[in-house]
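With one protein chain held back, the other chains of the complex are shown just where they sit.
Entry: chain A
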Amino acid sequence: MSDWQPPRGPRIIPEEEAPAPMPEPPPSAGPKVIIEEDRPAPRLDFQWEQAVVPVAPTRPSVRWSGIGRAIGGLALLGGGLAALDAANFVADQFARGAMQGWATLGVVAGGVALLGSGLWREVRGLATIRAVDRARAAFARGDLAVAKAEALRWAASVQEAAPLQPAIRDARSVEELAALLQPTLATLEARAAAMGRTAAMQSFAMTAISPSPGLDVLVFAWRGVRLVRQVASLHGLRPGLAGTVALLRRTLLDAATVAATDVAVDAAARALLSNRLLEQFAGEAAAGAVAARRMLRLAKVAAEACRILPPG
């Protein structure tokens, strides 16, 4: 076992000098820099670009949250017990007589088929919303193949974009593809804004004539949901209930920030007018104006949520 210890002080040793043992200052002399190499060396290359190339994406793990488990349990109980109940009932009816049995089976099968088709439409509606996310992600990461496929799917579902399909197929870069889609998207946004103005007029009028603030809220909510669905169908999406909820969620944050300014505007309008009659009138008018402005904003954020190109 050798008692040799590496020197404690740092030092620089030119490469070519290293292998051959040669007189070195003793470690106690401290660190020093010795550079003798004459030729400039190329920069280090770690082949980083090759080292980080994307591999097959890992399948994201799914976690069953508390609410998810509860909903799953309820669905299993409701669906499973109903199915068992229905099967037993059909069997009982067959025991009573063939005609009763076939009639009951027909009723059950018809009901299940309608239920299934409804659920299938919901899932498809939700899938179209997810397709928007897929397209945006592809544009953001510069994945031309996926972006092109999503753009083609979108162009097939939007009447205004149908003539673009050959050009989309020939696009050579993501930037070119984005430039191709931009004018059509601008047209769709203009139409969404027009829909927003119509909804704004209607909610202003309804707020002015409605007898109670509670009814205002209901009317506004119904008109808002309808507006979101109209804007979505403009962009080729046919959201069912689940799809509408997903779309509404996306608009929630923007709507929340608008609400904060609404409160301030409303308070200011009320504070400025001290006359009771004026206050009453202006208060209602301000509420109507706020509702109208919310509709305009809702149309804008809904259109942004449905765009297949990333915003900005």
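Keep in mind that, in the parts below, a residue touches a chain if its C-beta (ideal position, glycine included) is under 8 Å from a C-beta of that chain, and two chains touch if they have at least 3 such contacts; residues count from 1.
Assume contacts and distances are computed from a predicted model.
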{"item": "Omitted chain (choose from \"ATPase\", \"FprA family A-type flavoprotein\", \"cytochrome-c oxidase\" or \"Membrane protein\") - UniProt protein name", "value": "\"ATPase\""}
{"item": "Selected residue (touches chain absent from view) among A:R11, A:R121, A:R197 or A:K300", "value": "A:R11"}
{"item": "Touching residues (missing chain, whole complex) on chain A", "value": "4, 6-15, 18-21, 24, 27-31, 33, 35, 37, 39-46, 48-49, 51-55, 57-65, 67-68, 71-72, 126, 129-130, 133, 136-137, 140-143, 242, 245-246, 249-250, 252-253, 256, 310, 312"}
